[in-house]
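What you see is the complex with one protein chain gone and the rest in place.
Labels for the chains are A, B and C, by order of writing; each one numbers its residues from 1.
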Amino acid sequence: MKNTATLLISCPDRKGIVATVANFLYRNGGNILHADQHLDRNLGLFFTRIEWDMTDFKLTKKDIVKKFTPTARDFKMEWRLEYSNYLPKVAILVSKEEHCLSDLLSRYKNREISCLIPFVFSNHSNVKDLVEFYGIKFPHMPINGSNRKSVEEFILKLLDKDSIDLVVLAKYMQILSPDFIHRYKNRIINIHHSFLPSFIGAKPYHQAYQRGVKIIGATSHYVTEELDNGPIIEQDIIRISHRDTVERLISKGKDLEKIVLSRAVRWHLENRILIYGNKTVVFD
Amino acid sequence: MKNTATLLISCPDRKGIVATVANFLYRNGGNILHADQHLDRNLGLFFTRIEWDMTDFKLTKKDIVKKFTPTARDFKMEWRLEYSNYLPKVAILVSKEEHCLSDLLSRYKNREISCLIPFVFSNHSNVKDLVEFYGIKFPHMPINGSNRKSVEEFILKLLDKDSIDLVVLAKYMQILSPDFIHRYKNRIINIHHSFLPSFIGAKPYHQAYQRGVKIIGATSHYVTEELDNGPIIEQDIIRISHRDTVERLISKGKDLEKIVLSRAVRWHLENRILIYGNKTVVFD
Amino acid sequence: MKNTATLLISCPDRKGIVATVANFLYRNGGNILHADQHLDRNLGLFFTRIEWDMTDFKLTKKDIVKKFTPTARDFKMEWRLEYSNYLPKVAILVSKEEHCLSDLLSRYKNREISCLIPFVFSNHSNVKDLVEFYGIKFPHMPINGSNRKSVEEFILKLLDKDSIDLVVLAKYMQILSPDFIHRYKNRIINIHHSFLPSFIGAKPYHQAYQRGVKIIGATSHYVTEELDNGPIIEQDIIRISHRDTVERLISKGKDLEKIVLSRAVRWHLENRILIYGNKTVVFD
Partner (left out) sequence: MKNTATLLISCPDRKGIVATVANFLYRNGGNILHADQHLDRNLGLFFTRIEWDMTDFKLTKKDIVKKFTPTARDFKMEWRLEYSNYLPKVAILVSKEEHCLSDLLSRYKNREISCLIPFVFSNHSNVKDLVEFYGIKFPHMPINGSNRKSVEEFILKLLDKDSIDLVVLAKYMQILSPDFIHRYKNRIINIHHSFLPSFIGAKPYHQAYQRGVKIIGATSHYVTEELDNGPIIEQDIIRISHRDTVERLISKGKDLEKIVLSRAVRWHLENRILIYGNKTVVFD
């Protein structure tokens, strides 16, 4: 397991940011492994992600926070510090369709995504065996018109109890309340089965079929209060033709959904994503 | 130059269509070179495109029409008969941006698209030299608030005079009147610089930038009265990232626009497209 | 479950083939659901795939064979007749890497691929739990320098006993003997982790990294005696950059491998593939 730290910074653009941060790391024995930056010239905002080797680094996490804070204040930075040896905790919410869930769990087992999954919640019970095969807890509870609020409270307690860092909606066909979204702001990833902003809402493959598009897509995004309108993390597409029925669109789309969701989860867990406004910077 | 005929048929689905058409051609000495068919099971509609060698075929065009008409009536067919040795006449309408025009003219000269282009019309004059270099007439006329109607009449006269079969809008930034569209129904192809139905209307690259999508596209479609809502012929996409400014989106998009428009024009000229409802069948 | 029959035909091109086959089906009450054809003009070969509804069809399988054989002989056809209600039997061979296996089994369970999988064989034991979770037998046996021949005989017996129709090599890192390949000619599908014919043989991702390509791919193909040289069924690609290490190529490639293999398996099971020479016709 690699032993690195990653600094993610956004701040107003200004001369000397790179020099200051690079000096700070250099003076303390940090060997930079990856560094990437982005400048949004319209907004005058600067973003950077720097990952360095901790082997010879002289400062503890506490030291870094203490010594870097004045610099951060000076440059008006929003910043985060992440360690590669911390295993983020992820909960998956799912309804009946299991292709995304099955794909994520297989990647989890094969360490393609690096995290801990304490539980999977569903409003159905059909994926029970699958989840338990992977040694994961499976709290589940049907949702109907009257218990929506209490189920959410139940989930929130589970999230809280396991100190969940990231919630993944792997085809969870329920709308979360503004309160839930607010509490996990920028920490809920959803997969929508269309090339957003086309075909927002229900039955996007049916909408695509009706419109007669020649390409369909899938979009992973952070969940915000406005439906299917959060910051987009990743999209991918596949070509279709007049021969493709709605059923075949659904089938072709499943492969997109799996890949597009898993990329978003992996990038989030690797601390590669910075959110600003309603957009994302995804450092490669 | 190949000597073939192509029959394009749509009709309600029913047993025996293929057998009947194939027998008709076989009995008259037709060797089928390409045959493709499509069944829309929801609508119960059958579509076919059959191209055959005319070398040993016993019937003249007139004969075919005469002998095939009863069959067509029996099966309630809408049908067209096209000959490969007829060179369709195409007019291009363009505004200031010349990349699509330049691309089409280069393909025209190199016979990648098989047609005759009697003229290019523009509401600007900047592409004059380019058009005339290819030996094509260049009627042009500025459009302003008050002369829109008379310019359209001018264009319609030109189209009529040269017996134009297809009108290509190669970045023509003017909206055509319902009357114009009606007169060239299913014979006007436009290129829209977005992945429709996303980003309808003005400045789609700016809209895409604002929304923070990770992929942009272009769409060629037949023009109908409702803006950017006609039957889609072809779409293509390119991946973008947070690094891409609006200027770079525009630049990347140009390559899409050229290709997506030229494919639509070529397929239309090769009689490969059937329109039904608001969709297209594009036979490969 | 749909009740259809599919006729797959290859023969020398000649006038009247379509008419003859269409008449045969029409006379016997067959309603054609899908028909596709291809003409290789260089070789003068004609290919067709016709699927029709059996509901009102008057002939039994035996009848069809009897009545169609003279026609087939007359046109020098190679032909096959397949029924949608027959569930083909598939065996999977796998080594240590489980991503393709896991993906196939998940699709199997969710009926994205329509077949029966009596067993998975491996020369390792690490996937035992996974295979058994899906209720499938898991014969396994290590392979070393001296027992290669006897393991093959063991596998052949298993294939024979379960009347296996298709063998899928889902990252099976052993080379099959010519005899094995011969006995399952055109019925063994392999996934190779490169864009063939680039990077044949071992460690294609390492080769791709060394060569500095900007795109990597995966290829599914029928296995022939010549390594990685059989008829290609499907390929797909993903863009890479100088940032991608060999490890990241391997990781990105896994998603390609899963999709490209599963498409090949599905198309084979749907009787959509015709092999001729060293190429495939894949009817859509």
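Here are some notes:
The working rule: contacts are C-beta pairs under 8 Å (C-beta built on N, C-alpha and C of every residue); 3 or more make two chains touch, one makes a residue touch a chain.
Just so we're clear, the structure is a prediction, and the values are computed from it rather than from any experiment.
Within the set C:D103, C:D165 or C:E234, the residue that contacts the chain not displayed is C:E234. Residues touching the missing chain, restricted to chain C, are 38, 40-41, 195-199, 211-215, 217, 231-237, 241-243, 245, 277-282, 284 (touch as defined at the top). Residues of chain A in contact with the chain left out of this view: 15-16, 18-19, 22-23, 25-26, 29-37, 39, 41, 239. Residues 98-99, 102-103, 106, 110, 112, 129, 133, 241, 243, 251, 254-255, 259, 262, 284 are the ones on chain B that touch the missing chain.
The criterion applied here is as follows: only the chains that are shown with their structure count from here on.
Where chain A touches chain B, over half of the residue numbers in use are shared by the two copies, so each contributes mostly the same positions. Among the other chains, the CA centroid farthest from that of chain B is the one of A. Think of chain A turning onto chain C: fitted on CA atoms, that turn is 180 degrees, to the nearest 5. Computed from the mean C-alpha positions, the centre of chain A lies at a distance of 42 Å from the centre of chain B. Annotation for chain B: residues touching 2 or more other chains are 41.
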